[in-house]
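A single protein chain has been removed from this complex, and every other one stays in its place.
Take a look at chain A:
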Amino acid sequence: MVKSTSKDAQDLFRSLHSAYSATPTNLKIIDMYVVFAVFTALIQVAYMALVGSFPFNSFLSGVLSCVGTAVLAVCLRIQVNKENKEFKDLAPERAFADFVLCNLVLHLVIINFLG
C-alpha cells in the first residue's frame, strides 16, 4: 500500500508537472510572483513569532502588502488566462494596468500604515 501511494504521489506529481509546463510563460511569471509574495509573508510571520510583535502596525503592514499583492496577482492571472471564458474581451494589457494601479494604491496604504 505504501509503495503504491508513493508511486501514486510520484505519478501525480509528474502529471502535474507536465501539465503545468504547458501553461503559457506569462502565467508562469505571475505564479512565480505569487509564490515570492507568499514566501515573504511567511518569513515575516516567522520573524514576528521570534522577536515579538512590538511595532505591530509594521508587522501588519508588511504582511498585508505581501498578501495584498499576491491577491492582486491572482486576479491578474485570472483575467489574463486565455482559457477563461468570462474575461475573453478584456485585453491583457488593460488587466496588467489594473494590476499595477491597484498595487500602487495598496502600497500607498501600506506605507502610511508602516509608521
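To be clear about the criterion, a contact is a pair of C-beta atoms (placed from the backbone, for glycine too) under 8 Å apart; a residue touches a chain by one contact, two chains touch by 3 or more; residues count from 1.
Criterion: contacts and distances are computed from a predicted model.
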item	value
Candidate names "4'-phosphopantetheine phosphatase", "Signal recognition particle subunit SRP14", "Ribophorin II" or "NADH-ubiquinone oxidoreductase chain 6"; UniProt protein name, chain not shown	"Ribophorin II"
Sole contact to the chain not displayed, among A:K7, A:K28 or A:K82	A:K28
Residues of chain A (touch criterion as defined above) contacting the omitted chain	25, 28-29, 32-33, 35-36, 39-40, 43-44, 47, 50-52, 54, 97, 100, 104, 107-108, 111-112, 114
